[in-house]
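What you see is the complex with one protein chain gone and the rest in place.
Coming up: chain A.
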């Protein structure tokens, strides 16, 4: 395969070789193919079509790798060959490739390493726009790129230090007791971080916990995360070294046959779709008014998932994304703030973010709340209806919160036809928000439920 790539990239690469390469690529699993094709990848405009063959009742992903220089003459032949290959593919390829595709456009640093309580409490009143401007100016002056997340992290650390310094007498005593306890637990031999490694943020978070065992669990978790980070760093360093060695071996100094499509171009193209959707697209509402019902950890998870939702919607393969509405976003909504910190790269969120409730925005008759506890079943995607999804994560208490809200407001409440199409293993039928948006995008493009439900992880099924 590698030799093929090398041949293809060489100046005397014939059309046949390229074609062969193309076919071979599809023959492999998408991720592996992209790995091998890594260097060529960014020169190739990849588009994914989902061809639904009625007889087979399954989704056939067809990948057309169009090379600008030669696509026009051989396009039809390539397509045919692709179709042939695609028929022998596993059905899931489209999904995994898609997820890769959507990740590709993201260049974000995850805020995952920031702790839960701290971030939701101390980021509430940060003015992100102002901060972004400041960061931009500073990076212009110093000439070094500064990440917004780093800046937010600094701010949070600063505020934590302030909070610790300004504790009242009871709080100070409690902190002292906790430090003693931590020291004691450490000398008992538990695998927890050294007292010197405990930061102010960690103490703020530990002070929220009420019992000794909870705190011990938290410390253990901290240490585990520390180990994981360390391992990840090592792995990354090793990988980088390997890649550098490989690059040295395969150095090629002649011109390239593929045209590079830059990230910015791609983002502009995707954002154009989103902007169109904001004018004409089908609305999809995310009810953000659940912040008080979630624990800090869950708030963080929700923000992550919402960010995924935004990206997945933007990278819709059908190029027909939803018009996302984030309703009930009170100022200082912790989930929204976290999400904004995450989408630092793009200065604007191409979606409607409003303080109003969805009841004020749309007719009550059109509204349909999607909840796993809903009584009615959603038979098919209704383009007239406005679907509402609760931006809610419940790991601990499994209460029918969204269902209760729909009943309270007198809105139709539906559930996805999961029981009708899948045999569910044990566990709740709650889906994460990113799974929901994938299913909804598929449902909107009138794909059958069975195919839309391929996004539900296998472990949940029997």
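The working rule: a contact is a pair of C-beta atoms (placed from the backbone, for glycine too) under 8 Å apart; a residue touches a chain by one contact, two chains touch by 3 or more; residues count from 1.
One rule holds in what follows: contacts and distances are computed from a predicted model.
Q: Which one, "CST complex subunit STN1", "GRX5-glutaredoxin", "Nicotinamide-nucleotide adenylyltransferase" or "ribonuclease P", is the UniProt name for the chain you do not see?
A: Choosing among "CST complex subunit STN1", "GRX5-glutaredoxin", "Nicotinamide-nucleotide adenylyltransferase" or "ribonuclease P", the correct UniProt name is "ribonuclease P".
Q: Just name the one of A:212, A:233, A:330 or A:421 that touches the chain not displayed here.
A: Touching the chain that is not displayed is residue A:212.
Q: Looking beyond the chains shown, say which of A:173, A:246, A:379 or A:421 touches the absent one.
A: A:173
Q: With the missing chain put back, one of A:399, A:421 or A:450 would touch it. Which one?
A: If we include the chain that is not displayed, A:399 is the one touching it.
Q: Could I get the residues of chain A that touch the absent chain, sorted low to high?
A: Here the touching residues of chain A are 173-174, 176-178, 180-181, 183-191, 194, 210-213, 215, 220, 373, 375, 399-401, 403-405, 407-408.
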